[in-house]
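Handing you a structure now.
All protein chains but one are shown at their positions in the complex.
Labels run A, B and C following the written order; every chain starts at residue 1.
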Amino acid sequence: MDCTVDGVLAALRAVTDTVVAHRDELVGLDRAIGDGDHGENLTRGFTSVLAKFADADQPGTPGQVFKLVATTLISTVGGAAGPLFGTAFLRAATAVGEASSLDGELVAAALRAAVDGVVARGKAAEGDKTLVDALAPAARAAETAATEPNATPAAVLAAAAQAAEDGAEATVPLVARKGRASYLGERSAGHLDPGARSTALILRALATSASTAAQGPAGAR
Amino acid sequence: MDCTVDGVLAALRAVTDTVVAHRDELVGLDRAIGDGDHGENLTRGFTSVLAKFADADQPGTPGQVFKLVATTLISTVGGAAGPLFGTAFLRAATAVGEASSLDGELVAAALRAAVDGVVARGKAAEGDKTLVDALAPAARAAETAATEPNATPAAVLAAAAQAAEDGAEATVPLVARKGRASYLGERSAGHLDPGARSTALILRALATSASTAAQGPAGAR
Amino acid sequence: MKKIINDPSTVVAEALRGMAAAHPDLLRVHTDPAFIVRADGPVAGKVAVVSGGGSGHEPLHGGFVGMGMLDAACPGAVFTSPTPDQVQAAIAAADGGAGALLLVKNYTGDVLNFETAAELAVIDGTEVRTVLIDDDVAVQDSLYTAGRRGVGGTVLVEKIVGAAAERGDDLAGCEALARRVVGQVRSMGLALTAGTVPHVGEPSFTLGADEMEIGIGIHGEPGRARVSVEPADVMVRRLLDPILADLPFGKGDRVLLFTNSMGGTPLIELYLAHGIAERLLAERGIVVERRLVGPYTTSLEMQGMSLTLLRLDDELIELWDAPVRTPALRWGA
Partner (left out) sequence: MKKIINDPSTVVAEALRGMAAAHPDLLRVHTDPAFIVRADGPVAGKVAVVSGGGSGHEPLHGGFVGMGMLDAACPGAVFTSPTPDQVQAAIAAADGGAGALLLVKNYTGDVLNFETAAELAVIDGTEVRTVLIDDDVAVQDSLYTAGRRGVGGTVLVEKIVGAAAERGDDLAGCEALARRVVGQVRSMGLALTAGTVPHVGEPSFTLGADEMEIGIGIHGEPGRARVSVEPADVMVRRLLDPILADLPFGKGDRVLLFTNSMGGTPLIELYLAHGIAERLLAERGIVVERRLVGPYTTSLEMQGMSLTLLRLDDELIELWDAPVRTPALRWGA
């Protein structure tokens, strides 16, 4: 089942719930190798996103949703995460264009565009211990999953989430070369990167939401 | 046995030893109801006194000793204790005049002069929870002891020290009306006044030193 | 105890050396006895305004030495008043021939030591007047106690009287002005943590993880009450209400509001508290015409704040606005 604008909005609510639920964990990860605000930054951002949607007219397409998410994150998050997550959603918006619903291939294309945007902005390569270490493998896994016949958004996102989780986990031994954690030098090794963790959490929330939607309204199975 | 200038100097060394040994206790008492410097103030003062005597020509009379103690305390202690202990020694110096040695009566007279000087300067009455609560009963006890036939300095000081210790102990339940502890109001009750405690310690050191001297050099008994 | 020091017994002397190095254009620092005088002093024909007290309250008093404020300051040991010979030497060094006004915070130790110094200075041939500063409403005043403490209001007295001396007011005039300012300035403070005196090595008092102390002094003297921490709105009211009730300040009064950090409270919290105080005063119809916000009367690294309110009139405003050129307060010059 393709993902309509309602599905995208439901997924955003799921993302916000996840971010809020993991706020303290993300703060803790960022305290260890950064400045302790990542969970607060994303909570402020996604809470503002939901508020924006409550106020604004209902957007007509997934692309319009992504664009409003992008501008809201950019104007409320600040820090490194604001422009980076904002850019990711902005590029995703461009990638999906005017499509009224997203199939598996469009979801993979959106993720690819997101990674490319983040890398263009932040200049981090894989292995630098940033959210790119979660997002880049996620996009690759999504592209592979999307080549399957009739790949659903849920299936593509599930593959992406799994890859992001693995990628995030793999940041633990790395020495940071970008972002605030890089100031720690060798002492940054042994810690999970907060941005990689939040990226994995967000993708998992999207995947879960998509698969719930695919199964139809609760109780209707 | 009367107390010569050597006896007074020996007594001063004993006082300094006591003050240094009780520095932390006095700091602790002053932390509870004042500003935590009383032990440090007296240590600085009496250490300077000893240094002064090491440098200066040996004073000829007990009165000259008291005067040098007074000016040294005034110029090195600061706080409330500096002028008050300084005044006590200054008045004691005047009271003993040019005498080359002190008998029991002169010792009592010196203590009386000391109390009167402290009260004139600090305006504290007995019961205000200050060093006057140790010094005033000490002077009275000294005067009584001095009326005994052939009262020695050692006997007079022993009586004074006992009275000072009792007087200091009795400050515990009092509410302070003078000095820094008065800012605490009712909360000053339940604590020993640091100045009363140091006064009792000093008098006890003087008494012990005088009685040791009276027994002659160690091993000569 | 974690401090940027070498040895507790040399802290004041080393800090004075650093102060001298930091402000060669403004100050001269004398050691043994220790005092600080303005670099361009003594100013002939001008009343010398002299203050001092225990160290640990920086920038009070040495940071206020300079044109338009103090002519000399005497730093004692940490939290211990200076000795008479320090004060006497400072008076002599600052004496411009028009007498000296001693501005003394009302603590037994300070009063006694400055009293003795004043006597010595008179013998030296200097005319001396002393004004006690006792603005702390946390302490109950009575004939039978040591009386109120001098706290944050000291800065305002020193600035205003310093300006009067600078414009040429004579000793009697400066003294009368100082008494007038003392009469209409009131303060109160609170602490979230206590500072640690270097030679003590432990905090002056210990507060629980959610306790604060109301009505603290600037020497780590505990306050009059210990309560749970509260929102800033309530904290500010706890300080402001007793101040307002005391003078009393009322609707239509023009005031200077001084929001002071005890040393360890960051500026972001201090501005937040200042904003609350301004709002509460506006609600009561009291007109804030001048303000001072910052760590000016501190107690080492104590976290906490005090509020000071001074009733203003045109003359006081003019004197407050007059140029001042010191390490810690500077404008118009």
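FYI, a contact is a pair of C-beta atoms (placed from the backbone, for glycine too) under 8 Å apart; a residue touches a chain by one contact, two chains touch by 3 or more.
Remember, it's a predicted structure, so these values are computed and weren't measured experimentally.
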### Message
One chain isn't displayed here. Which of the visible ones does it touch?
### Response
A, C
### Task
Consider the whole complex, including the chain that is not shown, and state which of A:L84, A:L111 or A:L157 touches that chain.
A:L84
### Message
Just checking the interface: what residues of chain A touch the absent partner chain?
### Response
27, 31, 33-37, 40-41, 44, 74-84, 121-122, 177-180, 182-185, 187
### For chain C, the residues touching the chain missing from this view
2-7, 11-12, 14-23, 55-56, 58-59, 63, 78, 192-193, 195, 209-210, 212, 229, 231-233, 235, 259, 263-276, 278, 288, 291, 293, 295, 298, 300-301, 303, 305, 325, 330-333
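Following the convention adopted for this analysis, only the chains that are shown with their structure count from here on.
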### Message
Once you draw an edge for every pair of touching chains, what topology comes out, line, ring, star, complete or other?
### Response
other
### Query
From the C-alpha centre of chain A to that of chain C, how far is it in Å?
55
## Note on the structure
Here the gap between chain A and chain B, centre to centre from mean Cα coordinates and rounded to Å, is 76
